[in-house]
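Next up is a structure, given as structure tokens.
The complex is shown incomplete by one protein chain, all other protein chains being positioned as in the whole.
A, B and C are the chain letters, set down in written order, and residue numbers restart from 1 in every chain.
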Amino acid sequence: MKISANHPLAIGCIIIFFIALFVIFGPLFTSYSQHSQNLAISLSSPSIQHPLGTDYYGRDVLTRLIYGGRISLGIAVFSAIIAVLIGTVLGLFTGYYGGFPDLIIMRFVDVMLAFPRLFIVLLIIGLGGSSIPALIWVIALFSWMEIARIVRSEVMSLKNRTYVKSARAQGFSVNRILFRHILPNTINPVIVATVLSISTIILVESGLSFLGLGVQPPNASWGSILNDAKIDPLGTWWLSVPAGFLILFSVIGFNLIADGITEELDPRKN
Amino acid sequence: MEQKDKNRPILSVSNLTIDYAFYRVGPFSAQHHAAVENVSFKVYPGDCFAIVGESGCGKTSILNAILGFVRPKNGAIFYNEQNLLTMARREFRLYRPEIQPVFQDFHNALNPRFRIIEILKESLRICSRKDISIEELIAVVGLGTDILNYFPHQLSGGQKQRIVIARALIPKPQLLLLDEPVSSLDITVAVQIIKLLKNLRKKENLTFLLVSHNLPIIRLLANRIAIMKNGHIFEEKPTEDLFETPEHPYTRALVNQALISCQSYQ
Amino acid sequence: MIPFLKNSLIRGIIRRLLSTILTLWVGITICFFIIRLAPGDPTTRFLTPTQSTQTRDILRTRFGLDQPLPNQYFHWLARVGLHLDFGYSFLSGKSCASIMTSALKPTAFLTGTALIIALLLGISTGALAAINTGRLTDRILRSIMMVFLSVPAFWLGLIFIGFFSIKLGWLPSAQIRSLYYDQLSPLKQWLDTGKHLILPVLTLGLPLSANIYKYFRAEMINTLQSDFILAARARGINKSRIIWQYGLKNSLLPVISLIGIVIPALLSGALIIEVLFALPGIGRTMVTAVFSRDYPLIMAGVSLSFLVVVSCNLLADIVCLVIDPRAQNNSGKII
Partner (left out) sequence: MPILSIENLSVRTRKFKPASLLEDISFVLNPGETLAVIGESGAGKSTICRAILGILPKSLEIRGCMNYNHSEIEISIGNWDDDRQFTPLRGSEIALIFQDAAGSMNPLRKCGNQIRDIMKTADNHTSITKQSILDFLSQTGFREPDTIYRSYPHQLSGGMAQHVALALALAGQPKILIADEPTSSLDAISKQKYLDRLAIMKKKYDLSLIFITHNLNDALSLSDSILVLYRGRAVEFRKTADLKTSPKHPYTGDLLNLLRSVNQSRMPDEMAENFPVGGNHDSGCPYCQKCSRATALCGKTFPPKTIIEQPYYFCCNYPLEKK
């Protein structure tokens, strides 16, 4: 098992590494505040002062991309973590105990999966008001189902493994069986699902912000910066192109990492 | 509990019926499938009682019921004259260490994430055995200490099955449930394991309940054999009697098969 | 038991139908309470700050908002369940059903065409990649599809608009029909609509095709590696027959259930595309309704989209049940 031989994983990690660098250390290289407006230079094209130009209010686009990236990626990562926690816990217990509660919860999962996610998130955010914590929670609440399903099916096959049966026969406690013998063996698909859900959540959040329902002004996210480019996408290319590529590349990065991990774990490979 | 009256069965199964329900979409549409119907037998201390039947005949379900993994629909399972099925969960837990299983599927019998030493240590701790060291334990099953630092996937089938047997011995069981202990092993290894089991039974004063489809090999170990098909037991005899005077046509076919293969060689 | 219920196919269909109705009811109920429990008041939109609370109360009574929430729920459910009456929009006063019917057409056109294009593109590229696993074709397709899979649809749409509409002026960037639509002959009307739909359909279809590609490639590789393919080769059946009749056909079956699964994603995508291209579809109607808290209209839209998703799932399930010989009669070996 050589990581270097796995191109998707390596490329994905490099992409995410550079985007993380950009987002974390970016502010060291710009002298503007993300909110400082200067209407006099509204929509000016890239120059030495403003490497990526300015938006309608004359704010520096590069600076806003950096801070917007923190928000976009932050929302994605936190939502994904919450979703994974919910999904793992539910999947673990329904899978292990089975029976009627499992039936009810899995039917509920079916219902949740039938919601067009963007639709319903938009509904709640639109009616309830948008804030970054609200976005994180609402997106997370509509993203845990896949993970619950994956964990459940893993647990259901693991609980019939002979080593779990032996542990039960020796009187191991349920907690020990669940958290020491079953959970660690489900971790691989969970990691893949987490990385994949980060990438889909980036897309959901940017879509919402693009519609004006996600991250609210004066804060920016990559999606809301694209919203400003709606009128003339190619004319104000400094608004549309960099933000779009940042979203594209972070999603590609996470997708590649997920692909790479899947490939790495493929039993056929060894 | 320590009384070892030869005439009192250590395990007595009576009228056991196990029935699996498949839930499809709702609780209304369960489909039932009887795996075991009205099965009774008694196992006496020091016995090696074997249930022989082809795969899918329900023999593993009986073991699962004794271990408390499946709830039978009907019947009773008496262990030392206590009904395991009616007792409270807490009380059942007290009996757990006394009945230990060894399964066929040794590939999955050891948690792949732990080293052998960790697997055995964990069992020792949970069963609070302090009177035996890991080295002594694996010597009992004929392995050397060099094996302890390996992961399960690095071991051969026979070695894994030996570790599984060692682990089953940790809670000081009275009764060992062996589910096809050797049928996935190659014959050279299988015979070694059978030998080990035979020695262990004498040395540790164990009772075996054995389940298999391989009559010739079972003959080496069992002193009573029950023949099972489609959920029913229809013939139960001491081993030699069974081979000499098989009654039921199915038993006769099974025994003949074993004998035919003998003749073809001699 | 009733004799025809013994047929496992019919029993399977009835069971799925019942569970679908249950899913539908639970889903719509959840939506109802989410919408009503969200803060904010729809009457605010109709009032100026100077108007008294009395006017507000009159409005509230007229919209039925003064009742306790459970009453409102049962009232709504009874009306929808018994008469399929979704009530009247707060904002326009038109019947929600008629608004939805007129909005359904563009959405159905958009999603239907996008789905067909995505399926054709996804399955063909997926099959091509699976047959050539590890070779250059596979690697090239993989890179292209990775971009399609990751690209935000609305950004793709923006670039399309910028390039094809604004810069080149080839294709319209908004609306479903031209202003002079009514003066055109029927054939030209179709062409006009088609021209308007090219960009939205591509924007929606390309990312979706990448999803289908990914799924189908994995599915087909799996099939091609299974024992029966190896056995078919050993039996001398020729390569093209193995790939088409054995490999492709057997991998197509799971795609049917995939269609049921991608419908929610398709609707979500359509929402953004409709806003971006100003198409008068369900998505755009919903966004406007959400902004104005038009409860009856929101509920009608949510119920409709939920119904579409759930019935597509049901349909996919039934088709699988009918086509797949393994789905029926699982336990009974006939010989």
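Heads up, the rule we're going with is that a contact is a pair of C-beta atoms (placed from the backbone, for glycine too) under 8 Å apart; a residue touches a chain by one contact, two chains touch by 3 or more.
Please read all numbers here as calculations on a predicted model, not as lab measurements.
S.K.: Looking at the whole complex, which of B:9, B:45, B:97 or B:158 touches the chain that is not displayed?
M.R.: Selected residue, touching the omitted chain: B:158.
S.K.: Looking beyond the chains shown, say which of C:38, C:184, C:237 or C:256 touches the absent one.
M.R.: Result: among the candidates, C:237 touches the missing chain.
S.K.: Per the definition of touch given earlier, which of C:74, C:228 or C:244 contacts the omitted chain?
M.R.: Of the candidates C:74, C:228 or C:244, C:228 is in touch with the missing chain.
S.K.: If the missing chain were put back, which residues of chain B would it touch?
M.R.: 54-55, 142-144, 146-147, 150, 154-156, 158-159, 186-188, 191-192, 195, 198, 213, 215-217, 219-220, 243, 250, 253-254, 257-258, 260-262, 264-266
S.K.: Please identify, in ascending order, the residues of chain C that touch the omitted chain?
M.R.: Interface with the chain not displayed, on the chain C side: 226-228, 230-238, 241, 245-246, 249-250, 253, 324-326, 329-330, 332-335.
Please note the rule applied: only the chains that are shown with their structure count from here on.
S.K.: What's the farthest chain from chain B if centres are computed as the mean of the Cα atoms?
M.R.: Farthest from chain B by mean C-alpha position: C.
S.K.: Please state which pair of chains has more C-beta contact pairs than any other pair.
M.R.: Counting C-beta pairs in contact for each chain pair, the top pair is A-C.
S.K.: Taking each chain's centre as the mean position of its Cα atoms, how many Å separate chain B from chain C?
M.R.: One centre to the other, that is 53 Å.
S.K.: In whole angstrom, how far does the Cα centroid of chain A sit from the Cα centroid of chain C?
M.R.: 22
S.K.: By residue number and range, which residues of chain C touch two or more other chains?
M.R.: Correct list: 19.
S.K.: Would you tell me which residues of chain C are touching chain A in their complex?
M.R.: Residues 19, 22-23, 26-27, 30-31, 34-35, 38-40, 146-147, 149-155, 158-159, 161-163, 166-167, 261, 264-265, 267-269, 271-272, 275-276, 283, 286-287, 290-291, 293, 298, 302, 305-306, 309-310, 313.
S.K.: If you look only at chain B, which of its residues touch chain A in the complex?
M.R.: 23, 26-27, 67, 69, 93, 96-97, 99-101, 103, 105-106, 108-113, 123, 126-127, 164, 167-168, 170-171
S.K.: Touching residues of chain A toward chain C in the complex: what are they?
M.R.: Residue list for chain A touching chain C: 107-108, 110-111, 113-120, 122-124, 126-129, 199, 203, 206-207, 210-211, 213, 223, 226, 229-230, 232-235, 237, 240, 243-244, 247-248, 251-252, 255-256.
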